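My questions will all concern the structure given below.
All protein chains but one are shown at their positions in the complex.
We just call them A, B and C in the order they show up, numbering each chain from 1.
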Amino acid sequence: MLPPFEIHQPVTAAEAVALRARFGEAGALYAGGSELLLAMKEGLGGFAHLIDVKTIAGLAGLTLAPDGRAVTIGAAVTHRTLERSPLVRERLPLVAEMARQVANARVRAVGTLGGNLCFAEPHSDPPTALLVHGARVALAGASGARRLPLADFLVGPYESALGPDEILTHVDVPLPPARAAGAYLKFGMHERPTVGVAVLLVPDEHRAALAEARVAVGCVGPVATRLPAVESALAGARLADLEAGWPDAARAGEALDAVSDLHGSADYKRAMAGVFVGRALALAARRARS
Amino acid sequence: MSQPGPLREIGHSVERKDGVAKVTGRAQYLDDLVISGAVYAAIVRSPYAHARILSVERAAAAAVPGVVAALAAADLGALGERPFGTFLKDQRVLARDKARYEGEPVAVVVAEDPATAARAASLVDVAYEPLPPVIDVVRAREPGATLVHDTPPALGRQGRWPTVPGTNVCARVAIEQGDVEQGFRDADVVLERTYTFPRVFHYTLEPHGAVASATPDELTVWTNTGHPYQLRQELADMFELDLARIRIVVPYVGGSFGGKSFPKLEPLAAVLSATVGRPVKVLNGVEGSMRINRRHGARVTLRVGARRDGTLTAKHARVLLDGGAYADLGPVVTEKTSVRLLGPYRVPHYSIQVENVYTTTTPAGAFRSIGGPQSVWATESIMDELAAALDMDPVELRLHNLVSRGESVRPGLRPMDADLGDDLKRLGKAMDEAHAPEAAGRGVAVGISNPAELPISTAIVRLHYDGSATVLCSMVEVGQGLHTVLAQIVAEELSVPRAAVVVVSPDTRVGPYDWSSGASRGVTIVGTAVQRAAQDVRAQLLALAAEVAGVPAAEVAWRDGAVHVGERRVAPAQVIREWYGRPAGEVIGRGYVRNLGRDPAFWEIGMGGAEIAVDRDTGVIQLLSYTGLADVGRAINPQLCEQQDVGAIVMGLGHTLFEEMAYSESGSLLNPSMIEYRVPLVTDLPATLHAVLVENGDGAGPYGAKGMGEGGNLAVAPAIANALARATGVRIRDLPLTPERVWTALREAAARPARP
Amino acid sequence: MTARQITLDTTVNGRALSLSVEPEALLLDVLRERLGLTGSKRSCDVQVCGACTVLLDGLPVSACSVLAYEARGRRVLTIEGLARDERLHPVQEAFLATAGFQCGFCTPGMIMAVKALLDDSPSATPEDVREHLRGNICRCTGYASILAAVAVAQRALADGAAG
Partner (left out) sequence: MDGAPRGGGTARAALIELRRVIDVAAAPEVVWRRLWDVPALARCIPGCEGVETVEAERRYRATISDRVGPFRIAIPLDVRVESTPPTRLSLTAAGRDSALGSPVTVALEVSLAPAGAGGTRLTLAGHGDVGGKLAALGQGVIDRKTREILDRFAGNLAGLFVDGADAAAV
């Protein structure tokens, strides 16, 4: 049962921004509602106004950027659309692979990428996969638009860098270099994952060794994060070796800021991060070689 | 009565009677009923596990437009004072002086619509003085522990086990035989181990609820209970009304597994209705239901002794059951646990003591084989540990000790009525057929239980003049398929088309008495009552046909599904029409059951075997195949039997691998939602899942049937833990076997120096 | 009608409707309380169990957690809209044939989830089916008879399409 509220349907980002400024803490952005409405049912928030961003023109867009170097994903694009879009499947297969694994078919049908990122539920899939792509978020606010790297947008559990008078309009996901291959793996016992791992490998022109490795881990700590030390340790690694198993994988999660909770102890989470980094590397290496 | 000719209906997997209603969404459950004039209750629950209630400020809630009343215990008059409880009268509809678990109802708001009730409920301001929580069952039992109940509650109507004053012991049962210390002196090997079983939640898809309408001289309750007649008694006591003035109506029920037995929300709904003078609906969500009932957690310390050849000599058990804040069925669970701990083995000397202990957590009650999975988890784990200590094959050890048919399990109880050794060998063969080549370990477990508590039931079969029949009985169709099986029995006995048999859902104003819906008793006990009622119809038809024909009774007979008067064949319905002289009337048959020989009415046998692989990196147990075996005497509807067993096995995977109600040290339930409380999903099924039915026609029920449906739950956890031990050498004695628990155990084992 | 009420023009089970609802009204409550369509059930209330699954423009959603407002201008299909002229849908027939239910409380949502899957992907593999139905909880059957029902429905739908 939800508390009473009013719904507002801005048709432009500017209107939405104005509504945010007007309602302050009494207002909340609403897209798919798959997280917000559950929290409100529990009695959190008590928002008197929901600002439905799905009515804003262009927010459901999913297009190749004019320069052909990135895919622009509107904030109101659903997980289901990401999962099935030919553009995403072809150009960002790792994102499609991640989207396919979000919650269940019903949540994917209504939940949006923008809503997911803004809600910043720590046990969530999308940030991890987007981090290895170097995604940037585009925000519209009273004082204009700004773009920032997703890593800077993710602040903490349920906290993002979204300002009180801003909305997220879209996410730009740069296309990975040609030949790159990736993998998204998740693991856990509960409805939400204990660990999510995304790996994007860029092989050299012979498809023999790595030119670049990008590795991110989500769910184990307050926010999803890249693992720069792991990435640099992987420099020059041979794909065939990775496919057989990277010996250092077991320690890949050691430095993670892991949180103990019902999903597992911090120790276990760090260990599982390592296990799944290893498995994702092997899978991505196999994909990169073929 | 003789049974000429082959059975036409029995033994066939006929379509379920409730099928079309359920696949079309037309089946009506409690929340689907429209009770005109009903108002809605929202419950204000204690946020503390244990706290004195200092004041309940309800004026602000009462002032909300649309609110009918905002009530605390003090507003309910004598009804608020009156304790209820079938075994111990320790519970009241709203907590009065103190709250004994997080989530206990403390106040309630009744309003014209549910949204108003919920919003106003948030305005009720209760002042508490927190008291020390009692969360750990071991600490709860220590001398000087904080008491959950300060004064000993009185026994309920069915109560036999008093509390132990000055302690948190809600019920204690001890059984023994022989001289257990002598038994241990006779042993070559003695093992002592402690096993624990978590607190788990039924999660019936349909949450608890009730709608009550009380007038000064009558009380009607629509509810999703499994126990309409137990409930009637409880409410009759509370309201001081004759049984006949209480009407319990049960629509379709969305699962029970024991969780909807005995009074739950019904007393509250009834008292509220009496207080506000309107029908009142109380409906829980999942979280509310997690605050109503769960399975007993258990801590079982077992000591067993055996000779070198494997012969068991002694068993000693000390068990603490975590009963939560109120007794509910706890005392009976305590008693059943004591017997279920004996296991299916010949043990000359034993001493078993089970204590059900109050804690400040959700009350524990009935859940699919009460005390069964907890007992079998311990007894069947230690059998494998013993086999390892004796360097014996675990199956051989079991075969060596299993009681034979006719042998006593415990003096006074029905001797074993199954061939356990044959069953276990059949299980082994079936497991061989299901063998997964990649399996790293295989484990088996044998469970027996003494179900069918109190074989008391009555039934009415009305044969109408058009040949259709109405069956009245009061066991609840909770999904087990009972109505289908009863229709098969009546169709068989009266040779009427099954489609022409209607089984009526319970309504105590109409349907006759039945003890309960639980304990695997449906087919054996209610089935017998219905069979007898149908046979009574047949006997009456013969008498009527003789009267119509004016011939002696000896000249009429039932043959090939019809009445024969000499050589004339008369259809049953025609007998009725001829006797009444026109198309009118009916014949009413009655069936009574008060006992079926010895107690239990049958032994329920649930065996199982698992093959697993283990992901050593993550600790994930991969269940590759699971084979269950149920000795059902006779499967009246094999498909339903298999599905009961498969359902019970998969439910057992829950407490084996994932399920646990997690409490914080201060007594907060940390996972009161299906986001965090993990039950088995379709992706958890093993590639191979079989249920073997053994049919020896040796049950006390109709056509030799025995009950089933609980037994499949028994063997799952020990079979999987035994397989894990064989696959990895690691023995885990605490459930659930979560990946982290397995991973931790594997790491600890790897870190230990190898045994010299 | 309060000032906050909004007009909901929608199509439910093929019937065009215009209702006035509060913004916070959940689709499940409107279906059950306003339209008497009680086949969809409320259980977990957090989009995990699937007992309230209905189709919105053909896509499965949790009616317990979707605002009724979202149904504006869209087609809602519930379990009550599945049978045509008392002829059961092949998925319903399949659940009957395998007895893919016990207590029946999850069944309407389960059937709608299966319909959504098979409409979208008639030749879903057993793995696809399991992955899809991971979002629907049944506590009674142990799922085996439900998986059998899906296989029966797939064959029936394929035969129907071919015939």
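Here, a contact is a pair of C-beta atoms (placed from the backbone, for glycine too) under 8 Å apart; a residue touches a chain by one contact, two chains touch by 3 or more.
Note that the structure is predicted; figures quoted are calculated from it, not measured.
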Next item on the list: Name every displayed chain that the left-out chain is in contact with.
Entry: A, B
Note to self: If I consider the whole complex, including the chain that's not displayed, which of B:V20, B:A236, B:L670 or B:L693 touches that chain?
What the structure shows: B:L670
Check: Out of A:A28, A:V137, A:A183 or A:L256, which touches the unshown chain?
Finding: A:A28
Item checked: Hidden-chain contact residue, picked from the options B:E57, B:E112 or B:D136 -> B:D136
Note to self: Under the stated touch rule, tell me which residues of chain A contact the chain that is not displayed.
What the structure shows: 25, 28, 36, 39, 42-47, 119-120, 122, 156-160, 222, 259-262
Checklist line | Hidden partner interface residues of chain B, rising order | finding: 47-49, 102, 122, 130, 135-138, 140, 194, 196-199, 297-299, 320-322, 357, 359, 660, 662-673, 676, 732-735, 741
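Throughout what follows, only the chains that are shown with their structure count from here on.
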Check: Centre to centre, by mean C-alpha position, how many angstrom separate chain A and chain C?
Finding: 29
Next item on the list: Could you tell me the distance, in whole angstrom, between the mean C-alpha positions of chain A and chain B?
Entry: 44
Notebook entry, point to check: Which residue numbers or ranges of chain C touch two or more of the other chains?
Noted result: 45-46, 48, 134
Notebook entry, point to check: By residue number and range, which residues of chain A touch two or more other chains?
Noted result: 1, 3, 191
Checklist line | chain B to chain A touching residues, read off their complex | finding: 114-115, 118-119, 122, 617-618, 658, 662, 670-671, 674-676, 678, 738-740, 743-744
Check: Where on chain B is chain C touching in the complex?
Finding: 13, 15-16, 18-29, 31-32, 202-207, 252-255, 257, 285-286, 478-481, 639-640, 643, 646-651, 673-675, 679-683, 685, 689
Note to self: List the residues on chain C that touch chain B in their complex, please.
What the structure shows: 32, 37-46, 48-49, 51, 78-80, 82-83, 88, 92, 95-96, 99, 101-108, 111, 130-131, 133-134, 136-147
